[in-house]
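Removed from the display is one protein chain of the complex; every other protein chain stays in position.
Let's turn to chain A:
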Amino acid sequence: MAVLVSGLVVRRGGREILHGIDCAVPEGSVTGLLGPSGCGKTTLLRSVMGLQRLTGGTVTVLGRPAGHRDLRRSIGYCPQTPSVYLDLTVLENIRYFASVIGAPPADADRVLDTLRLGAHRHQIVGSLSGGQRSRASLAVALLGEPKLLVLDEPTVGLDPVLRLELWDAFAEIAARGTALLVSSHVMDEAARCHELLLMRDGILLAQESPDSLRARTGTQDLEQAFLRVIREHEAQNPPAGHTTEQIPS
């Protein structure tokens, strides 16, 4: 396993965000982290990256505790907000991060191609549209040959054709042995994952493959399947003390 999370509890500002998560991310495959906005996806990804102080539990990445210095050469990370320099061109950004990572210079062209940013390479990132900025930020994460790629909502706001191509690219990267952990709140992307982590309110509801999820819930539609998992969970654990949102059928 590339990532092993056990009993992960994260408390932030007096509020518990993650209430004891257990999950695993296998090598050479795409694991989708799905759940509504605000359910703790980003906190879980940050914990895997070693950016989040943990309250309890452990996170092991490639056999080492998350955030270990030996991991910094083998992990690619794309945060949810585009994290590139707005006052540099796309190419200058990519070249800078490539030299930090130690990726060969030719790598810049490869990631620009993958993200279809070739035509914008000499544009200042601050002058690009929101979607183009996210692509520039994602391009940085794809530099080098990371053994684990952690991508936080990488396809938000992208053109549907490009979104499709990106998921093809993710599958290709996984086929070379890299583990990908990709968060999304769009259910149609779930079908492109080998493994799904379904999250809600800081709790992991299920970890299984899309096929197994469909079979278990008796529906072909993953959106419906997720709803059934939530209802099943609520039937077993009636909400105490607070009212949860009504889930439409």
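Here is the rule we use: a residue touches a chain if its C-beta (ideal position, glycine included) is under 8 Å from a C-beta of that chain, and two chains touch if they have at least 3 such contacts; residues count from 1.
The rule is short, and it goes like this: contacts and distances are computed from a predicted model.
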{"item": "Undepicted complex member, UniProt protein name, chosen from \"ATP synthase subunit c\", \"Protein translocase subunit SecD\", \"Transport permease protein\" or \"Cytochrome c biogenesis heme-transporting ATPase CcmA\"", "value": "\"Transport permease protein\""}
{"item": "Residue in contact with the excluded chain [from A:52, A:132 or A:178]", "value": "A:52"}
{"item": "Option touching the unshown chain, where A:9, A:124 or A:156 are the choices", "value": "A:124"}
{"item": "Residue in contact with the excluded chain [from A:87, A:159 or A:172]", "value": "A:87"}
{"item": "Residue of A:101, A:156 or A:171 touching the missing chain in the full complex", "value": "A:101"}
{"item": "Chain A residues that touch the omitted chain in the full complex", "value": "12, 49-53, 67, 72-73, 75, 77, 79, 81-89, 92, 96-97, 99-102, 124, 140"}
